[in-house]
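What you see is the complex with one protein chain gone and the rest in place.
Now for chain A:
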Amino acid sequence: MLWSSLLLAVREVRRNILRSFLTVLGIVIGVSAVITMVTLGNGATESVRQQVENLGSNLLMLRQARFRRGPPGSAGASGPPPFKLSDVDAIRERIPGIAAVAPEIEVNSTVVAYAKNWSTEVVGTTADYFLAGSWELAAGRFFNEQEANSGATLCVIGETIRKELYGTTAMPVGESLRVKNFSCEIIGVLKSKGQAPMGDQDDKVVMPLGAVQRRLAGSRRSISDIMISVASAEQIDTVKLQLTALMRERRRLAANEDDDFNVLDTRQIADTLSGTTQVLTGLLGAVASVSLLVGGIGIMNIMLVSVTERTREIGIRLAIGALEREVLLQFLIEAVVLAALGGLLGILIATIASVTLAALMGLPYHFDVGINLISFLFSAGIGVLFGYMPARRAAQLDPIDALRHE
């Protein structure tokens, strides 16, 4: 009975192909819009997360607080004290579970090679920097601890610098790069990490801390932040607490004073940023849902328009000896088949559209089971509701009234 009803329903769908097509069209558009929007939104969220995680694994960033916050009038307008190299050593020695600690001094400067200028960021740091930031080499080597301490004029350059200044030629390892008014030897080229929310990660020159302090910034230029890479993800929270305690002690903050530094967590940054894109995804999805709703109303219209003809058909079937429930089953299956076809077609189109658009926009693509399932069920629900309700009313008529329906 079920099988024959299914065949019957499929035959009815084919027989009224234009009506079926119009019925399904709304669903197709709605479903594909919702799925595409949500899938792309998820891709964007994921890409932001990836970019942030690219900054380094289990990374904490110790930064100066923007403003000294304390009891009013206690410290006036003077900023918090700068970080010192001894802070770096203290962190390394006194907090367990740390894989790498690297201070950073960031100076904007122009670099020159082959008569080409490029304005970039020069980072002065120690050898731990490469470990903390999960950097890998495309060519050459990193500088080591000794070189970092001696303040040798060596540098490791990012992919963007290589492209801009040395073009498509081979890796410029061993060549010299002019930074402001001195020249340094390129010993390594970093593997590309691409874009992060805060800009191009490959647009930088990494040099020993001493060299930057002495030649670029002057020795009074303070350490702008300290990167701390925690050995395992579970320890992050403990390390954060210990770090805060240690820094409060070293900066002699009284119990009633607020922290004059921040500890940022890449995970936190990722959560915050991806939270924003998730909100956007939700908004896009909501807008697309409206089209699904409009599609549903379209179905309802088509179904209502065809109700006269359908009522007569139901009358004929009843008069010939069909039971009410058999007629209803047929119409129900017909509605489900139509809605399911529409849903599947929508999913197909959405998949093609999402894959294409994701590729064009450079976003990762993941098939989202949840949203596909939800929009499919929603479209099926609409189809069933609007396909079934008019039929139900008609099937409850006396056959003679259904036959006379005009």
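Note that a residue touches a chain if its C-beta (ideal position, glycine included) is under 8 Å from a C-beta of that chain, and two chains touch if they have at least 3 such contacts; residues count from 1.
FYI, contacts and distances are computed from a predicted model.
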Complex member absent from the view - protein name from UniProt, among "4-hydroxybenzoyl-CoA reductase subunit alpha", "Fe-S cluster assembly ATPase SufC", "Carbon monoxide dehydrogenase" or "ABC transporter ATP-binding protein": "ABC transporter ATP-binding protein"
Residue of A:Gly41, A:Pro80, A:Pro172 or A:Gly315 touching the missing chain in the full complex: A:Gly315
Hidden partner chain, touching residue among A:Ala65, A:Ala233, A:Leu323 or A:Leu377: A:Leu323
Touching residues (missing chain, whole complex) on chain A: 1, 4, 8, 15-16, 309, 312-313, 315-326, 398-400, 403
